[in-house]
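Below is the structure I would like to discuss, written out as structure tokens.
Note that one protein chain of the assembly has been removed; the remaining protein chains are unaltered in position.
So that you can tell them apart, the chains are marked A, B, C and D in the order they are listed, and the count of residues begins at 1 in each.
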Amino acid sequence: MNENPVDLLPELCVLAGAVIGLLSGLFLPRARQWVVAVIGAAGLVAGIGAAGVAATRPDTMAFDAFVIDPITHVSRIAVFAATLLILGLAAGAVRAHPRESEFYVLILLAALGTVAFAAAGDLLVLMAAYLLASIPGYALAGFGKDAAGTEAALKYYLMGALLGIVMLSGVTLLYGLGRATSYEMLRDGLSGAPAGAVAVGVVALLAGLAFKAGAVPGHFWVPDVTEGASPVVATFVTTVPKIGAFAALYRIAGVLPRGAVDWPLLIAIVAAATMTLGNLAAFAQDNVRRLLAYSTISQAGYLLVPVAVAGRSDLAQPALLFYVGAYALTNLGSFAVVVAVGRDRLADYAGLARRAPLLALSLVICLLGLVGTPPTAVFAGKLLMFGAAVDGRYTWLAVVAVVNSVASVFYYLRWIVPVFETAPGPHLPEAGELLRGAAMIAVGTAVATLALGIGSGVALAT
Amino acid sequence: MLTLVIFLPLAVALGLLVLPRLRDTAVIWVWIGACVVDLALVVAIWVGYDGGIGYETDVRWIPSVRAGYHVGVDGLSLPLLALTAVLFLACAVFSLRQTRRVRAFAALFLFLQTVCLGLFAALDLLLFFVFFDLSIVGMYFVIAGWGHGDNVRSALKFFLYTFLGSLVLLLGFIGLYLGAEPHTFDMADLTRTPPLNGSPGLAALVLLAVGVGLAIKTPTVPVHTWLPPAHTDAPAAGSAILAGVMLKMGTYGFVRIAMPMLPEPWRRYAWVVIVVGVVSVLYGALVALAQDNLKRLIAYTSVNHMGYIVLAVGAAGLAAGDVDARRLAVTGAVTQMVSHGLITGALFLLCGVLNDRGHSYDMDRYGGLARVAPVFAALTVVGAFASLGLPGLSGFIAEFQIFTGAIGSGTGAAASAAAVAILGILITAALFLRVLHRVLLGGPGELTGGVTDVRGSELAAIAPLLAASLVIGIAPRFLLDVIEPASAAVVSLVAR
Amino acid sequence: MSVLGWALPALPLSAGGLLLVAGRRADRAAPIAGLAVSAATLLLAAGAAVARPVVRFPLLAGLPSGMAVDGLSAVMVVMVAAVTLAVLVYAAGELSAREARARFFGLMLIFAGAMLVTVTATDLALLLMAWELMGAMSYALIGFWWRDPGRVRSAGVAFVTTRAGDMGLYLAAGCALAGTGTLSLGGQAGAADPWRDLIAAGVVAAALGKSAQLPFSFWLSRAMAGPSPVSALLHSATMVAAGAYLLLRVQPLLAATGWAATLVAWTGAVTALALGAVALAQRDLKQLLAASTCAQIGFMVLAAGVGSVAGGTAQLVAHAAAKSLLFLGAGAWLVALGTKDLGGLHGAARRYPLVGVAFGAGALTLAGLPPLSLWVTKDTVLSAAAGRSAGLYAVGLAAGVLSAAYAGRVLIAVWRPADAGTRDDTEQTGTRHIGLPQRLPLPVLAAAAAALGAVGLPAIAAGWERLLGAAGEPRAEPVELAVSGALAALTLTAVGVLARRPRPIAAAWTRPFAGWLLLERAADTLVTRPVLGLANVLARFDDRVVDGGVRAVAAAGNLAATLAGRRVEMRADRLVDAVGRAARWLGDLARRPQTGQVHTYYAQAAVLFAALVLLVVLGG
Amino acid sequence: MTLEAFLLLAAALFAVGLYGALSQQSIVMVMMGLELMVNGVIVAGAGFWYYVAPGSADGQVLVLVALTVMALEMAMGFAVVTALFRARDVDVTDDAGDLRG
Partner (left out) sequence: MAVTQAVAFWALGIGAVASGVAVFVVDSMARATFALLASFLCVGVALFLIDLHYLGALVILMMIMEMLIMVVFMIMYMMNPAGLMPMVMVHNNRGALVISAGVFVALAAGIVLTPWPRRAGAPPRDPTFDLGQALMGPKMLVMMVIGVAILATMIASVVLATHRGRYDRYGDELDGARPRDPGGDAA
């Protein structure tokens, strides 16, 4: 077995960043805790670098349970990069908070858990990673300790706990049927197992994954947490864990024996339900964060499409990986605008284009990106997703996705329209009151979505 | 060279956005300058074009799905590129008096120009689609941002409707991609070896998706209802571009994508296309006849005019027909795209003049405008006659070829359909005369007093469009020489 | 040579175009320029008639176009150019400086130029272009005084009606391509079935429409709304003549189909008879002349039907001279006396004797009085008709009697002394003055109208037939000539006698004739109203039904706009829509599970997962 | 004493715990329900280990993980309850329902 810690260098970098950050946070004056953010960022940058180097090496398996393959590479880079941006967003928002350094550390740990979730090659690692990825999230959700934040934390926690336990029971059941917990052995072990029991185990396992992915029926926490928690945390919990969840889902799709469970149909139904529910519920939202929350649910539905056709189309994997990255970037950009503006009502965005044209443009690019307008990155992702669905003989799912994409235009436009009104809303902050850092990140991500869309060939080639 | 043509406007747009302090007039002059340069480049391309696919650029873009930045011009795209450059220049000149958020307006139009040029030059399905979709986004903002009346709703309707069409089109493209062996989005490859040759059912479905997507954009009956409100509430320049250039994206798609890449199902379902075309012709004309709103009326005549094109491309798909006649029909269709762009562009700009003065499109509130605005009246008369297909103007050249080609192909279906469609020109004649009578001639109406004649910039924008129509109407060879080889190619491709 | 071929139509067309573009700035120079161009065109036409230029050029792929002057065309171009010049000379006098003379002369030149192209075109595409252009110019000229809604409407009726016929040419062009692979005018007689029949049908429809034959005749009545010179040109050398010309040109095609020739012959004959009666019933001089045009063109159409190209062409030329003369005379009186009512014009000829004499010559020609031209030409046609069918001959003869009758009526009306019925200024304020330019063309035209009867002389007739390539066609027998001449003379006498009785010949039975056989009302009832009704229904259908499904989307969009604070009140009246409500309802439904209560989330999640399990277990 | 017996016991504990999680208003009681569910998982995991795959220690590790899950989730649960109680002075889920729709 391979127990070379160098294979886990990216994770170790981030862990080191977290630990060093935690320790130094203990000795830093309150106003200078940003140093922790710098340390964490350094860890993330090192992690990204290490992941980039690792991506050039052949696929391997570390510690018998940590798969290192393109999925892991992409997940690592996406998670760490997204976390890096979120650190940037947070740096302005939680400045000089008594728990500022803990905030950064928790984010780093959650990111670490997400990567482990994505790379897990063993159900038990998956379960442990679930804990690691979730627990900091609960704390982050309640970080503000206000009424809404704590309620969000409670809901997040209760949903996470229940679905985690259901997932654990699924793990147990699959273990009992397959005599092992590692994917490789399960692949053989499950092939002769009774189909019904495998199906129950898979669905139970799906519970935890759906929770992390924000997919039906594990989506209930998404809107409430997104609205209740602070915007930065909302950004984090709707962006980063999904990356890990879809990677894990895709891996599990490869574990299941053909014929035992109609996995494609199961995921397709979940996907269709997720995207439809997310879109419908987003229609009449007045709160931009709730709107974005439902938008992330519908995006999760689209992301499930390549998972459904995993193994049935060569396009499935590139579609998933690209879409995940594109989604993370675009979603982050939209939330960054919310962080920068600091307002939740749709009407409060009236006249943003006048006051902060670049920020408004970024918002438009990100929202249209979420719609799937070329040449943004999500378009390329959606294209691959449609292609994978049609190629995998799930054309009906592609059609459902198309209809949903069109329907989603509604609520994105509901946000875009007031932005271009001439009269600024009464609650719109002055140009000077916008969070500069967040605004810069918003603009940067908007540019990056365009660049990633136009340069999607380069991204897909690697 | 071609890439420069395509992206020059975008570069200028970005420059306009970035450059901090430019006065509004200066912005528009920069805009006009960019359009002039672009037009000059297109003319240079036209002059230098010598058959086949010219000015080709093929750069890998998304190699994993074999999509590339592949652009080039041929006899189908060159006229439309030229049309695009001309119309955008006209709109820029027309907007000299624009005062509302000029910089954004100019940037948006330059962006749209890049999009439209890119679409017509694209030789890759994905690239085509990118531009197709972006055109919707750009036009949405034009309507929502600078429109009038119920513009937000119209813009939304436009966006949703055409966006749905574009996604259906995307599904069709994906079908083409997956049907090709090896999988590719490259139009040249797809044209060379039509995909899905072995599976007629799938090919028919793909054609359905592509056809519906393009039909919505074209638009044909019954998926045309986004058009009237979008036009009515759009600013004049926006309407001109929407009708003049963007409707062509649909019909261009038929000759560029649907026919050469899906020849077998196209032939099989040509009769459907023909029926849709004929219905569009008659329906569009009749509904236009009943309109009181001038802009809506012109919008419906667009449905009618696009119907001729659809009829022609349908007739070209009836393989039993005479080859030369079918070529004539396709040539007519492409000519009609150019012609309609010029004429309708001019008419919409004229509508803009009217609305600028009277703030209404209601024809019954005007009357006798020839007295107070003789130049406006003269331009409108020329535009109206051009639109109703008067010989000597471009519409006739196009429609005559379409009718003659469709009937002359000799198949009973095409001939009878075209014979019925001829009724369209009669109804169009009647309705345009009604327009002239209600708006220009006769006694003055309630709003006539406030109408002043066209100003210099407006005249400079509109007159060249009509002059171009006149030139094509009298001496069409320079245009037809370019189109004919391409339409011959299309006909031979669809016959495979 | 081809330069001449190009120059002949190009000169008036381009000069006209320039005048139009110049607009009111050129008003002063327009008459001079127009006359100069017109004169030059006449010279060119004469040259072309001699030199017979041929022009070929590519127009559409594989379908070359061209113009050529053969015998028939030679006659036509000279006639067109000459009449145009004459009319323009008159117009230079009639149109005051206040009028938009540049527009008028420009349109007239283009009108004539289009006619020149029409008569020289060798293929259907070019023919159709010129043909339709002529229609458009007629519209612009009839509606010249556009401030008057009635005149404009008349122009519209004229244009739409003729264009309805023109659709036939579009059809014919397509069928020609299908039948012969070319659009050449000459070769269509050899087209394959069924294309030949379709071509013939299309051409006949177009020609009948243009020539105001039954059932299209009514537009010619409306065409009187234009200035008199317009009527003079439109009724003689252009427009209506174009239809007759086309039929004469494609006579072999008509003959080849069999049915088409018969149909055309009978249409012509019946039109001649019916519209002759209409003319007789008119009280308005110009309306009378208009109806008589239809009737006279009927003889040409009859000629084409019975294969008398020489006779038909002669009739065309002679009628052009006579009719332009009559219209110019009527126009001169209208300007001077302000009336065109037959009663009001009593004594007009005596007040302006030159005009009266010339007009009288024209009227006598129209009456078919020997030895004037129409007497000969009409009989040439009729004798050919007699060879085909006795019925045709009889109808034609009766029509000839009617033309003598209405000509006589006119003649007597203007020449009788002024009496109680004389009224000036019923239409407009007269100028009491007829200028030199207005008078100048009249004698010339009168001489032509009278002298063209020479084609009846055997020697000249042979040359004429050779010119037209129509050797061997039947000529009028002396007996027939004598009969018709006698009939004409008798009729004139009878009319003169009747006119002495004070009571006019108004009666119930004349009302349909006075009203142009109610053709327009019929067209209005049978075509226009239903089409407009259909259009309205479809427009409503489009708004309510076709757009309905889409409106759902819009409704939800409106909801969105409402909620975003864009629009406070819902426009329920327009947007209440089941699907829109459904979308909203679904949106609410989708939010209902999100109760905010964790235990309901738990329960829902549990149930949903159970359902998924069930689905997978049962489905797998 | 068979695998089925262990599993039935596990199922019973799981179901009882689920009932508690669904029905209890007090957050702490909900947590108890969750613990009972984990309890069932422990039984099932141990049963599977013993009756299906005693050769490898995967089952034991699974039980260990289950125990950790329980402990960590409970620790977080208490922390969340504390925070909630401080912020809103409530300890039942029904009173934390402001975020909805």
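Worth pointing out:
Note that contacts are C-beta pairs under 8 Å (C-beta built on N, C-alpha and C of every residue); 3 or more make two chains touch, one makes a residue touch a chain.
Note that this is a predicted model, so its numbers are computed, not measured.
In the whole complex the chain that is left out makes contact with A, C, D. Considering the full assembly, A:K145 is the residue among A:K145, A:R393 or A:R436 that touches the omitted chain. Touch with the chain omitted from the figure is made, among A:H73, A:K155, A:R179 or A:R289, by A:R179. Mapped onto chain C, the interface with the missing chain covers residues 599-600, 603, 606-607, 610, 613. Although one chain is not shown, part of chain A still touches it, namely residues 1, 3, 15, 22, 26-31, 62-66, 98-99, 102-103, 105-106, 109-110, 112-113, 116, 122, 124-125, 128-129, 131-132, 135-136, 138-139, 142-143, 145, 153, 176-177, 179, 182, 192-194, 196-197, 200.
Although one chain is not displayed, chain D still touches it through residues 1, 3-5, 7-9, 11-20, 22-26, 28-29, 32-33, 35-36, 39, 42-43, 46-47, 49-58, 60-61, 63-65, 67-68, 70-72, 74-76, 78-83, 85-86, 91-92, 94.
In the analysis below, only the chains that are shown with their structure count from here on.
Chain B and chain D have Cα centroids lying 65 Å from one another.
Chain centres here are Cα means. That of chain A falls 74 Å from that of chain C. Each chain gets one centre point, the mean of its Cα atoms, and the points for chain B and chain C are 34 Å apart. Counting only residues that touch two or more partner chains, chain A has 154-155, 158, 162, 223-224, 410, 413, 417. Contact with two or more other chains is made by residues 21, 30, 93, 96-101 of chain D. Against chain B, in their complex, chain A makes its touches with residues 315, 318, 368, 371, 373-375, 379-380, 383-384, 386-387, 390-391, 395, 398-399, 402-403, 405-406, 409-410, 413, 417, 420, 454, 456-457, 460-461. Of all residues in chain A, only 124, 127-128, 131, 135, 138-139, 142, 145-155, 157-158, 161-162, 164-165, 168-169, 171-173, 175-176, 179-182, 223-224, 227-228, 285, 290 touch chain D in the complex they form. Against chain B, in their complex, chain C makes its touches with residues 23-24, 58-63, 125, 128-133, 136, 139, 143, 146-149, 152-153, 156, 159-160, 163-164, 167, 170-171, 173-178, 181, 183, 531-532, 534-536, 538-539, 542, 546-547, 550, 553-554, 557-558, 560-561, 566.
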